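Everything on this sheet refers to the single structure shown next.
A single protein chain has been omitted from the complex, and every remaining protein chain is retained in its original position.
Order of writing sets the labels: A, B, C, D and E. Residues in every chain begin at 1.
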Amino acid sequence: MAIVVQNVVRAGQSVIDRLAAAGVATVHEAQGRKGCLASYMRPIYSGAQIAGSAVTISAPPGDNWMLHVAIEQLQDGDILVFAPTSPCDNGYFGDLLATSAKARGCRGLIIDAGVRDVRDLTAMGFPVWSKAISAHGTVKETLGSVNIPIVCAGAAIEAGDVIVADDDGVVVVRREDAETIAVAAEKRLEAEEAKRERLAAGELGLDLYSMRERLAEKGLKYV
Amino acid sequence: MAIVVQNVVRAGQSVIDRLAAAGVATVHEAQGRKGCLASYMRPIYSGAQIAGSAVTISAPPGDNWMLHVAIEQLQDGDILVFAPTSPCDNGYFGDLLATSAKARGCRGLIIDAGVRDVRDLTAMGFPVWSKAISAHGTVKETLGSVNIPIVCAGAAIEAGDVIVADDDGVVVVRREDAETIAVAAEKRLEAEEAKRERLAAGELGLDLYSMRERLAEKGLKYV
Amino acid sequence: MAIVVQNVVRAGQSVIDRLAAAGVATVHEAQGRKGCLASYMRPIYSGAQIAGSAVTISAPPGDNWMLHVAIEQLQDGDILVFAPTSPCDNGYFGDLLATSAKARGCRGLIIDAGVRDVRDLTAMGFPVWSKAISAHGTVKETLGSVNIPIVCAGAAIEAGDVIVADDDGVVVVRREDAETIAVAAEKRLEAEEAKRERLAAGELGLDLYSMRERLAEKGLKYV
Amino acid sequence: MAIVVQNVVRAGQSVIDRLAAAGVATVHEAQGRKGCLASYMRPIYSGAQIAGSAVTISAPPGDNWMLHVAIEQLQDGDILVFAPTSPCDNGYFGDLLATSAKARGCRGLIIDAGVRDVRDLTAMGFPVWSKAISAHGTVKETLGSVNIPIVCAGAAIEAGDVIVADDDGVVVVRREDAETIAVAAEKRLEAEEAKRERLAAGELGLDLYSMRERLAEKGLKYV
Amino acid sequence: MAIVVQNVVRAGQSVIDRLAAAGVATVHEAQGRKGCLASYMRPIYSGAQIAGSAVTISAPPGDNWMLHVAIEQLQDGDILVFAPTSPCDNGYFGDLLATSAKARGCRGLIIDAGVRDVRDLTAMGFPVWSKAISAHGTVKETLGSVNIPIVCAGAAIEAGDVIVADDDGVVVVRREDAETIAVAAEKRLEAEEAKRERLAAGELGLDLYSMRERLAEKGLKYV
Partner (left out) sequence: MAIVVQNVVRAGQSVIDRLAAAGVATVHEAQGRKGCLASYMRPIYSGAQIAGSAVTISAPPGDNWMLHVAIEQLQDGDILVFAPTSPCDNGYFGDLLATSAKARGCRGLIIDAGVRDVRDLTAMGFPVWSKAISAHGTVKETLGSVNIPIVCAGAAIEAGDVIVADDDGVVVVRREDAETIAVAAEKRLEAEEAKRERLAAGELGLDLYSMRERLAEKGLKYV
């Protein structure tokens, strides 16, 4: 039952970078409002905005052995995505693992559990989105799996899917949809830019989006 | 059932500004320890300290249509106060709505739900106190109401009430009490200043507040 | 039942400072992965890393009277450690109490409840680790105890135990173990430094820690 | 600030009983999907279905003094509705208070906090909807108020409002709307009865409610 | 994006019934400790133990329109499995929907949200496992999808997967593994029966499972 899948197909780096540039909220809209991880996933520091291919890890509560195994599977531009098999806040990952992951080109960690050494991780510029921050470490006794499909913070993720993360949280894009969604996201960004100018000039969304008639039809009353 | 109340009486801007200067904790004390919103309401960035008249919004889970309607009701110096009709973490509000609200003089948003585009909102200096940060957006299908009495994060709020918000959270002051509370808050600030100096000099609260006798009466034992 | 214990034995200041320098995660490992407070205890600002002798406080929900009593018991280098007798998020502690505590050499506060005036506390450089931030203040009506054994955020703490706190959270070290743990922590730091260099150079943890054989024995399959 | 309001207008007993018979979910629908208390309010035993006029209580965390004061204000058919001024799970109410309340005709307790002696309360047939069950008792040191407007479990409630409670939770009906809502609820019950028979016979809601066309218009695809 | 998948392959009814008989905990063990839904999913009444093929539903917060659509897709022996697209406690399902579902042979509902009319559902013997009980109903304005892959309470579920539910919670078995897991579960039940007798007779697990040597090797000390 404990396996490491080694040949993972990834999306192209340029499309991944375009998704990073679009950011989480725009990507989420562009793919029809789906793929967000739970809102309890928070960055350990503000301002990071990344994307990368998921290297997935499934491991037992309180055991981080598989993180060492997963790091060997990293390619330049990847993101580690970790889900415990049952809820756990332990600090599975700290500055030594980050040093190792970074040396292999890893762009960050998404972990539905705890992380520690956050001051060091911040100083290193290694971004993490986690459910908890906890100094409580882990053991290395029980196997898990790497690059199998997982559910992380409420979202189904497969190895090679594209992860986008910023201050708003984390979203997953199916690898095969990455190009389509990147295009749709860029189109949204352009449209938003035009709207932003008009809204800044004082035009109302009610007019910009022609909402007044539909509101009246639905029965909104002004008193 | 879906209504927009248009004529909202507001407190004077100068009394509102005095409440902003006093800050949340002092205002809360000054009005007899009441009016705080739940402590899960957190600012998206540190350091903002604002006050303004509430424009209230009640809307269904996952639907932000009424925010567009509410923005038209904003006057210079107002604060948007949003409560979903049932608990919801969706990101109801982002940088486009903030651009529009800011263009109408809005000072910030209090939302018992989620917000997104927090990097942009921070860059714009548009402060938000929310229950969650979430990239998960909303639809525009179902009506709600604007400027009706709401319960937001455990506090009853009416349109035109004064909202004070800072790093400690959010407190509401009834519009008709604003002047009285501002005076009481300023009196507290003065009294605190005098106490702060004596405490900084090493005097004990036990002596400053003459607590020793009452502690002994209640039965406190030193061993 | 309400008592103040006055003669508390403390660890030596130099060993306390060595524990502060090691930090929470390393101290936690050094003492066999125990002593962490619950991960919901978060610092009100980033970057503080302290240690000190615990002055413990047990008090009822919504009543901060005992904090005034406790401050008189502070010695230079101490840390206040507060546990309510039942869960409570009220803001028990603000800038006036911090001014008083600081005047007596207090290094910080650990509170399994709420704190307020966080902007002022941050400006003063008075660090607090708390369960909540809340402007909602407290009364002074009911006694509690000072320097009795307490359970704070899931950890048993006695007066004079050493508290270490940083961005990763809070850990308690029994006073009598402080020297031993300081030595063990420093040994870990040295060992980690050597490993960090090798990992940064691209060596894998799988090789550095000789994990491959044991993983195979347990049955890990590469596919 | 601590007051007891003594003259509370109540709805008529027959309309209250009709609301009890309709039950919470139906009453909630009948008044336009509003007035539900938070879903964490759970009955201590299954099967009770009551309604009554609210006697409201606001009291500090961990202090149940005001419950004694409130019991004197009870009239036959009333329901006690308790909200702490900040979140608290303490067991504020047990079998002695229930004995006293029952002797005055009280039909039950709604408490956004804890209750205890639940085995005795169950044996007595005194229903309680609470946020928590906790043996942890309270003190009697600090005043609160009786029959003032409160927010209980997210709902604004005034003394004399009608409370309806059953296994689905708790809903509040404004006193002045009680008659209208009772009529609307009874109309719903009749309509539901007719639908129930058709659905039980195998007719689909899609047909019974003529939904197919609107679903197609909105774009639902069958594949 | 809103689709209804109509041709869903199901496991055979006899294997499904064998999984029901084995129960959730045994099935979970038999498939290598995976597939459990989150432990917050609780039955509305005790004692039900069911299995069935999943008809999956994905729908927006506060909108139960798709439940009507899903009921048409039910076959005898199916279980409805509902996941909102973002967390929501609303009561999406009550006795009318249950009447309709039951008329089509539905065995129960798994819902990562709220349910209502629990007294009626209990009287009907229609079992539900839910995250919440709430009288707060929903609207019918926004589309979702039926029989697409969903994540429900932390578990990835596809239409046609086998759902097993009892007082311990809910577990999902991939349709294609159902036969294998049923066999493994039955083997476990037999083995457990033999162990149960020996344990009841006073034999220790330490001896029955020959644990003493391995405990000593790992370093357990008796003092």
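The rule we apply is simple: contacts are C-beta pairs under 8 Å (C-beta built on N, C-alpha and C of every residue); 3 or more make two chains touch, one makes a residue touch a chain.
Source: prediction; values computed, not measured.
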{"item": "Touched by the hidden chain, restricted to displayed chains", "value": "A, C, D, E"}
{"item": "Of A:P43, A:P60, A:P127 or A:G205, the one touching the omitted chain in the full complex", "value": "A:P60"}
{"item": "Selected residue (touches chain absent from view) among E:D89, E:D112, E:E141 or E:D166", "value": "E:D166"}
{"item": "Absent-chain interface as seen on chain A, which is shown", "value": "60-63, 85-90, 134, 136, 139, 141-142"}
{"item": "Residue numbers in chain C that touch the chain omitted from display", "value": "1, 32-34, 36, 38, 85-87, 149, 151, 154-156"}
{"item": "Absent-chain interface as seen on chain D, which is shown", "value": "2-6, 65, 68-69, 71-72, 89, 91, 94-97, 99-100, 102-104, 114, 116-119, 122, 132-137, 139-140, 142-143"}
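The definition used in the following text is that only the chains that are shown with their structure count from here on.
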{"item": "Chain pair equivalent in interface to B-C, over half of contacts matched, among B-D, B-E or A-C", "value": "A-C"}
{"item": "A-E or D-E, whichever has more C-beta pairs in contact", "value": "D-E"}
{"item": "Self-contact between copies chain B and chain D, residue sets same or different by half", "value": "same"}
{"item": "Distance from chain D to chain C - Cα centre to Cα centre, in angstrom", "value": "42"}
{"item": "Shared interface positions of chain C, touching two or more other chains", "value": "89, 134, 136, 139, 142"}
{"item": "Inter-chain touch pairs (all)", "value": "A-B, A-C, A-E, B-C, B-D, B-E, C-D, D-E"}
